[in-house]
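Only one protein chain is missing from this complex, and each of the others stays in its spot.
Chain nomenclature is as follows: A, B, C, D, E, F and G, assigned in order of appearance, with residue numbering initiated at 1 for each chain independently.
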């Protein structure tokens, strides 16, 4: 009775949206998010869902309208990429602080400049301090699953935060893969109705939302938000467990792939993990104790679980698909903090910026410790 | 012959701008940057400098116009804070990638929400991957000095990047302190004329600037930018040395304060460093081997110099004036990466969000290792 | 006076904006808020752009507001309102809201949040046709941050970013004509009003809320601090703006222009002379500027009259 | 034909936009670029907003441009141009540029980068009075990203985000009247033009560049892919827009409106019928929509005529 | 990777290579295979050279890099042999399925199966060159069965095209190389 | 901190406390001291209670936290004793300089120096209440010398005010507590 | 800051309910003058009520009753707009 289709990640997300049938979707087009919103728009135009799509005039307004809609009392979703996320960055922070449980699909794409439409994670990383939940999909199936799970995490009373489902631009958004869809009614039951405690449209119990906070209260209000993110880690696992009952697929905060007895491990996000898994299998066949730690949840960052998962390893290579010029790349820095004081050797690599490919031979080099800090860059010299 | 005045940090920056007399200053008001632009506007209105101020309609346009002006061939400065920086974030990345040597004063202020006008560093941290240089002032004097030095760093052929001079909102922007100004002509001579290789207004040698880059070239163009930031570290020291000859003041990438034989150190940015210095002196008087590492340059992050400076310490407390909910605070994460594999004990503290005060007793607690992760937060429990 | 009694009655004993806020002594904004909100009979939700009104009324944990109130940022009030309005529309369609009167969505934004940084969000919302009322309280500068020039600041006014000085006579550009820009969006209702012409304002609010689509109200509102006049002279100052034709009162219903008040066409000096920000214009060397301003006001006035004529054709 | 020869001569043998770009076969944009740039006699700097023109002409390390060309982002072309223009002004004042003819600053932006996401930057630049020419090549949708609805998309058009479907007839809102919005900014020169009316367009460019301040040109430009017509029918399709009064050609000089071409007022079906994006309107159940469109076009046309009359008073 | 077949499609944007790559994947998915189908994207428009890919394997496909050394290359647009490096990276035991009566000299070094798809499609009168080629590719691969391929194609192309024309084009190509 | 004097000014926004705090710092700077002057900022407007601070020390001042336990509290606006906790944190050996003829009961527990600045300023006819108070504070502190203070004030207040009025107001206050 | 709430006890997102919220008594902002009414002159036009920036004109139903001096900032607008000069600003 499972409904397996050949869908791009973008289409898969659009189908999850159709099944969730949110109240409001304010959205602005940008490559490679377009397959999501075009597929969804067509489904709506044909009456397969009845969401109110608000075709706003910029991404700043997309997120602003999403906040308005979500706090008014409507379940709200949106989607963007790259420059779109950068343009709405200001309001993403505010959405998190106003605790608006908006679900947003992010087709990861390199930030300008130069302008480029292909995948890297610089857009996600731009808002890593904003207080939103960020979950990375490895495949179109993952993108679907996480989108279905997302409202449950976002709307949990312990969380109440925006949840971003990140899918690699083109590699996931535009690649057709087998995707198993849940029945419509099961999704509807799984996500349940949207219930907000302080809906702005409830004029009988007025609230002042988005007040000014001076030094006497700002810190405390921010701390609340950090606590919500900490709670999101538990909630994510709970929702993942429940989702597993339904789907027999489990997507939690992280996936340890053949890590049990691994001595060398790679840590990676997103679609690259699939490529790494193939190489891990090959190396295992060659009797090399290689393993992969795939992070699904980058925010909240599951530090303790990561440290535990990597405990037996001797060395870890962390793959950043984003740079921080003049500083430490984001994932590398997080790993350094999470593993600080351990004996693990840690090597950081930046790869895949602006859609540069990472092929299995590159992955092998990384496992061998023979890769340059910038993997796949022309003109890069290996460290001595 | 030194001209010592009582100036707020904002006024001090405005006077540096008057002395530099840039060609174009596109700017949009926001607290606590306003003293800078208001003082400067008044100086222009009275004919004390002849800069073209462009009163744009938003910060996104301020940075956009700055890019246009700088690449057209005009020396360009601007200033902003908080939401202003967040709104222009998209274009800050592009300014860096287009290698526009814009100098920007940033009156550090907490990002919304909730909305707040007081100091923390969340705004600076938002753009830490953007590829700009970020220098933090400890005092009004520092703010002046760094502003005078900034064009030299920004415009150096090895760098060609935006340089942000960050001054703590209110604490520096609005506090009056003694500031020693250099003579106008010395500043003019120090900064020299603005010369751009590919000025857009040079219609005899047309260039295409801001092209589209596919996966075949994007990575390489980004790598160039990272190299420019690496080079900025050397250039900063060179310019600092030259500035020292003029002023007898030296502001380099970092300041080691009584670190030589320190066993416990604090690492901090901005105006807080002054408070820490007072406590260090007290502790030294009490025969405690305390020291401070003040970072002036957060981008580029002087990892090697930091590791060297902290080598003799047993434990280091790093003070972040910004949080990364669900993750590691920015400075903490950088330190973890810089010191990874060393024996140093590293403790991270978040403090001062939204203008929360940090008083000497708090600093003592931190030195004692008795402070909570969130210092000065109401309701925070100390770790067990 | 019956309209004012109606306004009082609409409040049902609860001031939507209560005392205890920290707007300046004599600030002109609250009376606009009162007139607008109390004219509206149905329940309201207020969306507020960053600015004096917002900052000074909601210092956590206090609040001066007694109606649902939402603030997100400076430049996006119209977009936030789009979201609220869309949610209401779909929730009513889906029967997920208690039956009852439709909630009126009202935006308050200053001129900065309307003419400049908020223009795009407003324009987009007008194009999409959301049913909401956008009220710009236009005090002609960024007051909250200390009186900086905005697109609404009149030619010649001194502000902290267009200061009069030895080399400068204040703002060098004419003001953006925001009301005309809103009209060009072909929305059902647009009007220009002035705070102290409260009856006119109240009538306009009524029409605006009844309109089947977006409505835009541009309300000239005094700021004693930024304009430089004694607070209690609010009425006199605003009246001068109206009577000199600097700020004509009119409305545009489905594209048809109509004057709602006939001013006595006083010389602009009456308006300029009432405020410190224009004081430098009265220096002898600036005499030419005043006649330039008079000329511009007259030209604009004649153009407006022509539009009103056109409507009558 | 002498104007066309002048255009050719202005080029001095160098095409500002050369072949080798990857715009679609038959794209309507390049001829607008050619007509605009070659009409201008002085040296130019081009600022380009993100969109088809930008993306398809500058894939690194290639470039199709032969004049200084600057691209920063999608929404800020007018602000970037403000910076370039300001720099030129101050550098000339400071004698830091080689003496010689002033460089004309020309922006090219699509309708998305003009009506929607770029509106605010444009509005601010118009208010500040920078001397530059903003050319919107209006192909009525976001083409670069795959034909999504924009503020310029006409009522009833099917796009990928306003698709015609079982429950939908395409875009439900009327198009934003960007030319009128620009006019409301009271800038020296505003005009509406159409790509294939090249002579009219060229004359307008000449006037625009001569204007003492900002100039705005809104040029209807066909997109065979997004509109759904054969590339070679460009002229026929654009002519239909003009002849049906859907897209009147006019200019507004210092506030005075003037028609620059008298169309034959053909029925809108001529325009709608020429493109796939309107095909669904011809289904029987949508007949009402077509007469609604005809009504709107006529109302707008009459309003424009009234404005032109007014100018003559 | 063991048991994986990688196919690269060459065409001009607008000629239906992306769709063909996807239909093949769908039909193979229905036979229980692991599949993936994706095109390459750039700023180029209708008329520009374009590549698309299909991956097939006996188990789920996880790798997410592009195809560098295809087992099969399909040339939908013959003129591309001049500009697009169609044989680049072709696996040693790989082959090219070429739209034309005979192999062009550019492909002298590699194994080529010719399918006069243009001609066959014209003959059928429906212009489905891509479907003719797709049918031929399936025949050469030995999977999926023609009927499955036809079903997948009709489903993917939807209401807007005549199902019979699609089926006929596929079987014409299938027959040619079977 | 050794050798540091911290002064807190209480007034309503618009009464010139920020300026007074700054003038004091400037005059002390001219005598070779380390100084700092800053107000507290909030969303409150003209009329709201406001605090400003002056720090003086024998060496450069580096700390950048607010003043919590001032050595001197200056109350420019007498009505503030009801609402603003003016004696809060006052150092054990600290004192309050109060604008009024006699100390209000709220300040019973602390040392108060009264300066009828309102009355003195009215008498002078110039309304510089803040300058009268500033003069008195300097006298009480024992520094800076009156002339330095007067110069600093005239320089800070600029052309817009009558220099003589400023000087007179300062000396009036100075004389009162000297 | 001991009297202020801890972070765990604050309302989520700082959303404030007007009913329970504290309000700042801004009566202290008055700088020497306060409004006083001669009720015998008052014609109950309610203009003072409409204009008062601080919502400090009190009503009973629709009848003017006086001023709420806890919030009145003493701006004098009510006195200025009263058509019958029933309000005067008087020293505190």
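Following the convention adopted for this analysis, a contact is a pair of C-beta atoms (placed from the backbone, for glycine too) under 8 Å apart; a residue touches a chain by one contact, two chains touch by 3 or more.
Small disclaimer: the values here were computed from a predicted structure and weren't measured.
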**OP:** Check the options B:11, B:220, B:255 or B:380 and report the residue that touches the missing chain.
**Re:** B:220
Subject >> Residue of D:65, D:115, D:134 or D:169 touching the missing chain in the full complex >> reply: D:65
Original post:
For chain D, which residues lie in contact with the unshown chain of the complex?
Top reply: 1, 4-5, 7-9, 15, 17-23, 25-31, 34-35, 58-66, 196, 198, 230-235
**OP:** Just the residue numbers, please: which parts of chain B touch the chain that's not shown?
**Re:** 97-99, 160, 197-198, 205-209, 211, 213, 216-217, 219-221, 223-224, 227
**OP:** Just the residue numbers, please: which parts of chain E touch the chain that's not shown?
**Re:** 12, 47-49, 79-80, 82-83
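In this section, only the chains that are shown with their structure count from here on.
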**OP:** Could you tell me the distance, in whole angstrom, between the mean C-alpha positions of chain A and chain D?
**Re:** 39
**OP:** Could you list the positions in chain C whose residues touch two or more of the other chains?
**Re:** 22-23, 25, 27, 55, 58-61, 63, 65-66, 71-73, 75, 115-117, 119-120, 123-124, 127-128, 151
Original post:
What are the residue numbers in chain G that touch two or more other chains?
Top reply: 1, 4-8, 10, 13-14, 16, 18, 21, 25-26, 29-31, 73
